[in-house]
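The other protein chains are all here in position, but one chain of the complex has been omitted.
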C-alpha cells in the first residue's frame, strides 16, 4: 500500500512547473554525503490482508485469560456508543481545535467533558486532558511548588508505586524534594507540613482503600492538597473532593471508556479550584459567541500555554489525549446516573470476592478497611501455585517488601460473580 | 436496557393531554379477551456486557478453521474502507430514499453502484439490488416468461443446485416449467429452445469452470439469455457478458465487500439490456436536477413498482439490500483496477492448489477445463479421513450422485500459499 | 458532489496485491480487455463517502416518523454483536452450532411473541416473507387438492400485498374499509366463497387502526376454509400486548428491521421471517433449522414450498434481532408497544387541532392526517418538503391510498415527548406559513443540501449510469 494520491503523470507535471528535473533536486539542501543510497532495512509493503494475518499471528502470542489485575488500569466494559462516536472521522481525524469555526464539534465536546469532570470532582475548572494519571500528577506537583514557592512535596506511601516513580523522575528534573508520608494499616498516616508546597494522596489509594479525608484540611492549612485517583469510577459513589477542600484533583481516566491497551493511551484528568485557573496546564475550552451573537466555543486562556509564553508556560503540554477525552464523555453520558449503579456493582463484586477469599484457609484479607473495587490478600504459597494460570492480582512484594505473598485484587463488571465463583472453586478444590 | 426516551413523568403528561387514565385505554380496540395478562416467556433484559458475554459464549460453539468452501459464498477480505463507510449512521440508519432532498448520499451511491455494475457486466441498466443471487435469478426467470409470453425456461445442470431449488420454488408458485440442460465434462451442453422463454446458465459455473459463451446467441436466437454468477470477482478478468449478447445478468454480489455471515445478507445483482429497463424489478436511481438546476438523483421509473402498480408490478420487492450495495461500491472503488490483480491472485492460488493436489496419488482433478477460483477434485476415502479437520470443499455427491467422493474446492486471497502448502503437507505426510 | 467516475484518476488506486508467478489457465478469447472501475486514492474514497453521508438523513440524525416503516432507534450494541468474528462463517460449514443456536432460539422467541407454532427465517425482507406466506397458502390447498384462486386484500393494505399475491398466480380481491377504518364486514361476507384462498390482512392496518372486528374477520375466513395471513409489518404496537396467533392468524411475516430495530441501511438488508400455525409447519421453506433430541440441525420436509433463499436468510439481521430481544427482555417488548401507541396518540391529538384527521379515534402506532384543510396550492408534498427544514424526516405521504393527500405518521417509541412537541410545533408553523407565506412551502426545502428535486425530469429520459461526456 501507499497512500499517495498523485500519479507518475501528476508528479511529472509538478516537477515541470517547479522547474526541476528530478524530485531529488528538491533535496539539494541536504549535504550529498547524507543522502541514503540504499533502501531502509524495513520489510516490503504488505496488502491489508497480509498485514492483518501477521498482526493476528503476533497478537495470539498474548493470551487472554481470567484476570483480576487493576492497580491503575482497569478492565471495564466500553459501551457500544463510545466507539460509534469516536470512530467518526470528523472527530478522530481533526487536530487540536485551533480554528474554532470548523471545530465546534471538538470544542463543545471538551466543554461538556470539563463540565462533567467538575461535577464528578466538585472542582471549578477542568482542562481538556493530560497524558495520563501519573504525568498529570507530576505536573500538579510542579504546579504546587510554583504556587507555594517551595521545592518540597509530601507524597503518601499509599500512592501507586509506578506513579511515585514518575514523580521522582519529574522531581529530579525540576529539582523538587519528595518526602514520603508513611502508611498505617494501609492508610496514609499523619504528616508534618513544614517546608512543603503540597501533599499528594491517592484515593481510593493503591491498596483500594478509601482514605478518610475528613479533617485533612486542618492538618494541611498552609499547603496544597493534591489527590490522585486511578479508579475514578469510585467517584460515582464517593463524596466529591471539593468537600474536603482539595486544591488539585488528578486522576487516570482510562476507566471511563478507554481500553486497557497495555496501559496507554490513558486519560490524564486534572481539575483545580478557580484560584488556579490561570495556572492549570493544558487546553481549556470556553464558551463565547460568534460574530452574530450565537453561542460558540473556543480554546481560551491560551496565555498560559507554551506557544504564547514559551519558557514561562505553565507546562510544555501541547498534544493531549483528545479522543480519549471524547470517549470518556460519551461513556459518562451513556451511563448517566447509572454510573452510581455500576460503581456499586464493582464494589459489591469486590466485597463478595474478598469475603469469600477471606473464608478460605490460607488466604487472608490484609487490611480490614472499606475499599472500593480493589483489596489486598495474602495467599499461601501452595495456593498461589494452584492458581498460577489465573492472574489473581498484582504482586505487591516488589513495591512493599513487608507485603510478602500479598496481591492487589481487582473486581469489575467484567469479572462477574460466575467468574469469581469459578476461581473460588479452583482454589478450594 | 430499553431504548425509550420518555420518562414516567412524560408519560403521565401525555396521557393527560390525550385525556385517558392509563396507557391501556389506548388499546381498547383490541378485544379484551386477547390482551395478554402475563409477560411473554422471554428472559429478562441484559446489560450490554452481559449480552456480549452470552453471545461470545454462543459464538465459540462455532469453530473457525481452515476452509476451502465456496460454491456461492466466498471468504474474501473486506478492505478497511468498507466498514468505515457503511458504519456511518447517516447511511446505515436511513431507509429507502423516498425523499431525495435529504437522501442524496444514498441516491448518489446507488447511481455510482449502478454505473460500476454496468461497467463490469457491460449491460445497460442495473438496479439498486435484489435479495441475493438465487432470488434475483428467480425474478429474472419470471421476467423472461412475462417478456416472451412462454411458461417454460431452460436451466443448465451446472447451475448451483441451491439456486435450482429456489428456481423450482418460484416456478411452482408462478406455474413455470423448468427444463434442465445436461452437462458434458462439467460444461453446459447443447439445448433446444422450443417453447422456452429463456435459458439460464451460470458462469463461472457451479464447478468453477468458465463456460464458453461464444456463439451461444446463435443457438438461442429466439429466447432470452440469462446468466447467473456466484463469484463476480471473476468478472474482473473475464469478457463482459454483453459481448455474448446476454439479455439479463444476475449474480450474488457477496464477494464484493460483504461478510459470509452464514449466507446472508447477500447482494442480488441484476443488470439488463436497455430494452428491459421498464421491466426490471426493484429500485432504480436516476440523474435529474433540483429546482435550481443543480444535479441531483432520485428514484425513478417507479411505475414498475408495487406501490404504484400493485398487482401488476414487475415484482413485489420493496426493501432490498441497500447497505450491502453500498459495501460493494466501496469495495469496488477501493480496489479500482487492482480488482483485476485480486482476481488473478485468486485464479493463481486455485491453479496452484489444483496442480499440487492433482500430483498426489489418490487425488484427481475431475474436469480438465479452465476455471476461475474453484475446481472439483476426487479424493480417495483414506485421504478424506486424514484431512477431516479441514473443510476441503463442498461435497458434491448429494447434488451430483455421479460425482462420488468429489469436492468443490475454492481458493481466495484468504487461503494464501502458506495455508495451501500446510494442507498439502498434511495430505502427503 | 462529483461522482466517483468524475473523481477517478488513472493510477491513483494503490491497494496493494502481490500476485503469484503462475500463468493463468483462462484462454485469451474469454479474457476481459479493460476494466474501467473508478480509481481513487484511499483518502479521496473516504472523503467522498464521508462528505456524501452529510447529504443523508438517518435515524441517527433526527426523528424519522415514516409511517409503516417503524424507523425507531437502532441500538449500537446490535452492531457490535453482528461483528463477532466467530459468527462470520460459511453457510455450508459444519462448525455452525453457535449460529444454529441463535437462529433456533430466535425462532422460539418469535413464536412466543406472535403466538405461532413455527418460524422460518429464510425470507430476506417483508415482501419476501409475503410471497413465502402466499406460497404456503398455495401449497396448503394443493395438498388438500383444492383449486382456489382469490386472496382477499383490504384496501388499507400495504403496497406489496397485491404484488405478492399475483406473484403466486392468485388474484387479489379488494375489500373496502368501513367508515370507522376497519374492514367492511358486509363487503367481506359478500366476497366470500369457496374460491377464496384466504385473507391477507394488515392489522393494525395502515391507518394505524386495530380492527375491533378482527375475531369476526378471521372467523369468516376460517368458516370458508380459508387461511388468514397477517402482514406483520405493524407488529410494533402488539409486542407483549396481543398475539396474532390468538386472533386467528394462520401465517404471519415479521419485518425484523422494523419491529426488532435493525438498521434499515438506506433500503435494506431487512429480514422477513414467516411464522405459521402447527398444521402449516410442513409447508415452511426448506431446510428448517430445528432441535431434535437436544441437537440442532437441518430438516427437509417433502411438503415444503421449497427453498426461497440462496442459503438460510439474512443471518446478519437475525443476529441483531436476537441481540435486541435479549437486551430488552419481555418487559422491554411490552414497553415498546405501550410507548409507541402513547406517542402516536399524543401526536394525533395535538395535530388534529391543525390538520384534518379522517378517523378521529384511538390509534395504535401510527395515524393518518391529510392536507384537506390546507389553503389552495399547498399539498402534502409541500408539507413534507418543508418539514425537512425543521430537522425532521417527513412522514410517509400519499399513503394509504384510500385517504387523499395522506400523511402517515409513525413516531415510534424511541422518540421523546420533546421531539414530538417539536414536530407538532413545526407542523403548526407550517400550517401558518401555508396561509401567510405559501411560497415557503411550495419551494421547500430551503435548508436541505439540495433544492426540491425534479422527479418528473428523472423519469422522462432516464439516466441511470454515468457516461463520460
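In order of appearance the chains are A, B and C, and numbering begins at 1 in each one.
What we mean here is this: contacts are C-beta pairs under 8 Å (C-beta built on N, C-alpha and C of every residue); 3 or more make two chains touch, one makes a residue touch a chain.
As the structure is a prediction and not an experimental result, all values here were calculated from the model.
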Touching the missing chain are A, B, C
Where A:56, A:190, A:221 or A:425 are the choices, the one touching the absent chain is A:56
Answer key for C:68, C:304, C:414 or C:465 versus the chain not shown reads C:414
Among A:248, A:330 or A:427, contact with the omitted chain is made only by A:330
Residue positions on chain C contacting the omitted chain are 9, 12, 16, 41-44, 46-47, 50-51, 54, 59-62, 73, 75-76, 327, 414-416, 418
Those residues of chain B that touch the unshown chain are 1-10, 45-48, 50, 79-81, 83-84, 89-90
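In the analysis below, only the chains that are shown with their structure count from here on.
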Chain A and chain C have mean C-alpha positions lying a whole-number Å distance apart equal to 46
Note: chain C sits from chain B at a C-alpha centroid distance in Å of 20
Distance in whole angstrom between the CA centres of chain A and chain B is 47
Check: chain C positions touching at least 2 other chains come out as 10, 12, 15-18, 42, 46, 50, 75, 77, 79-80
Chain A residues touching 2+ other chains are 47-48, 50, 79-80, 84, 89
